[in-house]
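Here the complex is missing one protein chain, while the rest keep their positions.
Up next is chain A:
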Amino acid sequence: MTHVAVVGASLAGFRVAEGLRAEGFDGDITLIGDEPHLPYDRPPLSKSVLVDDEPASTAFQDAAWFADNRVTLHLGETARRLDTAARTVHTDARSLNYDELVVATGATPRNPFPDAPDGVFTLRTADDAARIRTALRAARRLVVIGAGFIGLEIASSARRLGVDVTVVELEPVPLTRSVGDDAAAVLADIARADGVHLLCGRAVAELRGTTTVESVVLDDGTELPCDAVVVGVGAVPATEWLAGSGLEVTRAGLICDATGRAGDHVWGVGDVCAWTDDAGTPHRHEHWTSAAEQAKVVAHNLACDDKRTVTAATYVWSDQFGRRIDIVGDITGHDDLRVLSRNPDDLAYLYARDGLLTGACLIGQPRLMVRCRQWIAARTPVADLELWVSSAP
């Protein structure tokens, strides 16, 4: 009987196991995760888990579900090595043979301050969130390093708790990797209106403090006193254990084809991997919806010996400062941009390339968000979109 081993038990890994059973796969499934917890959802970690008095569990399913669905869990186990010739994965607790392997080990937060004093955190896991939650309840002043989605969501949560927040960003505007400069300026205004001190174009020179962090010193000499620091400067794919496996691993992660295949009997899903697009370029999408989509596709391809690809437009959301930011598709490399609204309550930027709608950045536009996801997935020419034509400059 076929044995699928899934290494990594967060959203992508869990969804592969769930999807295999939904597709009628009857073989054995093993799910290996390096955290001690049952597989759980991460988006609430920067929001409700930090803010709520009694945050709800974010576990996807209880232990009974795994037993009922014959998914063997090995939790608290870290994969160390992969032998693709022998089809064996070696963890710190066992060696496991597989027929098909799914790599879903996610990413590890970048930390440029490895020797930092106490009170300096990164956020990836439930245990990280528990530590930050505790720190925020004792802190008066928080410094967030990095104005990406995670940094701004944590800043927003800290403001809800009445903490004074300063966000330091190396680039001239926040969220540079996620939205265009123009929309980013609106998002910066939203954060500032909520009381966040947002310092852009500044690097961190030093974290000071004897045992616990006491201040953050910037490259211009500014010293920001604080009792806690969260570093949110991105994450690197967790591929160390794939060294020597013969699989193609680059800085972008484990390289997969458009069906999720990384090599003979090996597949990749989620933040650890980069799937190749139509033009042959690998892209790593570190987003919830992409991980879920990839897991669905790989589960189907494994269970049905098929070659499906992801057809949905990428979709990223961020909840911060009482607003929902939606980013659909690709908003880089456009040759045409229509600004329907710069208003922070109903912001709408639409992006196009070669006459096709390719991306959208929206706030408080639920119906338009749905349409953009459908239009972009269907490769809709902008000439067919009335709102595009009517917004011609």
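A few points about this structure:
As a convention for this text, a residue touches a chain if its C-beta (ideal position, glycine included) is under 8 Å from a C-beta of that chain, and two chains touch if they have at least 3 such contacts; residues count from 1.
Note that in this section contacts and distances are computed from a predicted model.
The complex appears with one chain absent; UniProt names that chain "Ferredoxin" among the candidates "Dihydroorotate dehydrogenase electron transfer subunit", "4Fe-4S dicluster domain-containing protein", "Ferredoxin" or "Glucose-1-phosphate adenylyltransferase". Interface note for the absent chain: among A:D28, A:D41 or A:D164, the touching residue is A:D41.
Of the candidate positions A:L207, A:M369 or A:L385, contact with the hidden chain is made by A:M369. Of A:A22, A:A130 or A:A185, it is A:A22 that touches the chain left out of the display. Against the chain not shown here, chain A presents residues 15, 18, 22, 41, 43, 288-289, 292, 296, 312, 315, 317, 319, 324, 364, 366-367, 369-370, 373-374, 377.
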